[in-house]
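With one protein chain withheld, the remaining protein chains of the complex are depicted in position.
When the chains are written out, they are named A and B in that same order, and each has its own residue count from 1.
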Amino acid sequence: MCVAMPGKVISVHGRKAVVDFAGNRINAEAGLVAVKPGDSVLVHAGCILQVLPEDEANILADLFAELEDL
Amino acid sequence: MAHGSGGKATSELISSIFARYFDNPVLAKMEDAAVVPGAARIAMTTDSFVVTPLFFAGGDIGRLAVCGTVNDLAMSGATPMYLTCGFILEEGVEIAVLERIVFSMAETAREAGVLIVAGDTKVIEGKGGLYINTAGVGFLPEGGFAVSSAFCEEGDVILLSGTLGDHHAAILSARMGITNTIMSDCAPLHGMVSALLQNNVRVKAMRDVTRGGLATILHEFAAASNKCLRLEEDQIPVTDQVRGLCGILGLDPLYMGNEGKMVAVVAGEDAALALCCLQKSAYGKAAAIIGEVIRGEEGTLLLHTQTGGVRVLTELYGEGLPRIC
Partner (left out) sequence: MTDYRTFLKEYDGPAIRIMEVCGTHTASIAHNGITSLISSKIRLISGPGCPVCVTVTEYIDRLVELSLEPDKVVVTFSDMIRVPGSRQSLQDVRSEGGQVRMVYSPLDIIGLAAAEPDKTFIFAAIGFETTTAVYAALMDGIVCAGIENVMLLTSLKTMPLVIDWVCSMQGGIDGFLAPGHVSVITGYELFEPLSEKYHVPFAVAGFEGEQILIALYALVKMISKGESRVMNMYPAAVTADGNKTARLMIDKYFEPCDAAWRGMGIIPRSGVMLKEKYRLYDAGSRDLFSDHSHHPGCRCAQIITGAQKPAECPLFGTSCTPDKPQGACMVSTEGSCYSYFVNRRIK
């Protein structure tokens, strides 16, 4: 568990949001996270669980540095 | 129900729909059997089609029924020549629906260069379901040409005629309520096979990529030939939309069905020519070389993954349904 995939929010209407995954669109539940059009979001079983940052490279660099210090 | 009983209603159905769209000199004779010119070696096949819904993005059950049988014949190296078709109609099928399907079959048959020379219709109780069986005959060339899943040899190259999973993805999207523009790739492949053979490409094995997907077929080739086949994941064409759908539903394009793609194993030296033949043909624009037959563990199909690892591919177990896990 659990199959989930990042997609792009196209529009928000009440507790639902249209999310696009490379041309596939679903009407996802948006009641668990505050979202706006343009957000990159993680969707599991038709429900948005998290907003994703543009890139995680910087945060990872810090983690690698921490591991080198071990 | 009256339409199936053999009387006036039946002959009206035949003349107003079947004979009208399938019109050809053999069928026009309306005999009990079609008598046609033959060849020294013939290929024969049959298949039944029960897909729902009857009409889907990129095709319908009629087109599928013609392409499925035409492609099975073409994959043996035969030129598809004649088809029969049997309909089983449940009560409630609308005449307009039947007419659309028959029209589609006629168009597809014309494209595939086959004649529909015999047919049958039965009507049963039910709620509007429609099922088609087609049987086909094709002529094999002189000279004992043969392909077989057992003929793969070290050094042979594996080609795929286009993107994976489109048909399965189109059907599943509709059922799962996911909006996209994925279309079934239902198409007759006799043209691309003919191009390969006319250009003297040494084809060892070929198959159309239907239920079970590419991995199931190539696993069979590996087992039958007792060889090691190795694929490059980043060479295998998959459209972004199909990839996206697979990501959402937890599907693997390697195990999804197509209805208009083929895989061919050819002699290594003919690889470039084979690719050219496929890419120039009507439904092969996205054709690619996806792997080769190598020295390795016999009867094994391997995938060199995009991450750089190696994965063993088996035949499909279960139904290849969407996953949550």
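Simple rule for what comes next: contacts are C-beta pairs under 8 Å (C-beta built on N, C-alpha and C of every residue); 3 or more make two chains touch, one makes a residue touch a chain.
Keep in mind the model is a prediction, meaning the values are calculated, not measured.
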Task = Among B:223, B:290 or B:303, choose the residue that contacts the chain missing from this document, as touch is defined above.
result = B:303
Request  = Based on the whole complex, identify which of B:54, B:85, B:178 or B:209 touches the chain you can't see.
outcome  = B:178
Inquiry  = For review purposes, identify every residue of subunit B that touches the missing chain, sorted by number.
reply    = 175-178, 248-250, 252, 302-312, 314, 317-319, 321-325
Ask   = Which subunit A residues would touch the chain omitted from the figure, given the whole complex?
value = 1-4, 15, 26, 28-29, 31-33, 42, 44-47, 49-50, 52-53, 55-56, 59-61, 63-64, 66-68, 70
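Definition applied: only the chains that are shown with their structure count from here on.
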Request  = Averaging only over C-alpha atoms, locate the centres of subunit A and subunit B and give their separation in whole Å.
outcome  = 38
Query = What part of subunit B is in contact with subunit A in the complex they form?
reply = 173, 177-181, 240-241, 243-245, 247-250, 323-325
Inquiry  = Which residues of subunit A touch subunit B once you look at their complex with the stated criterion?
reply    = 1-3, 5, 7, 21-26, 43, 45
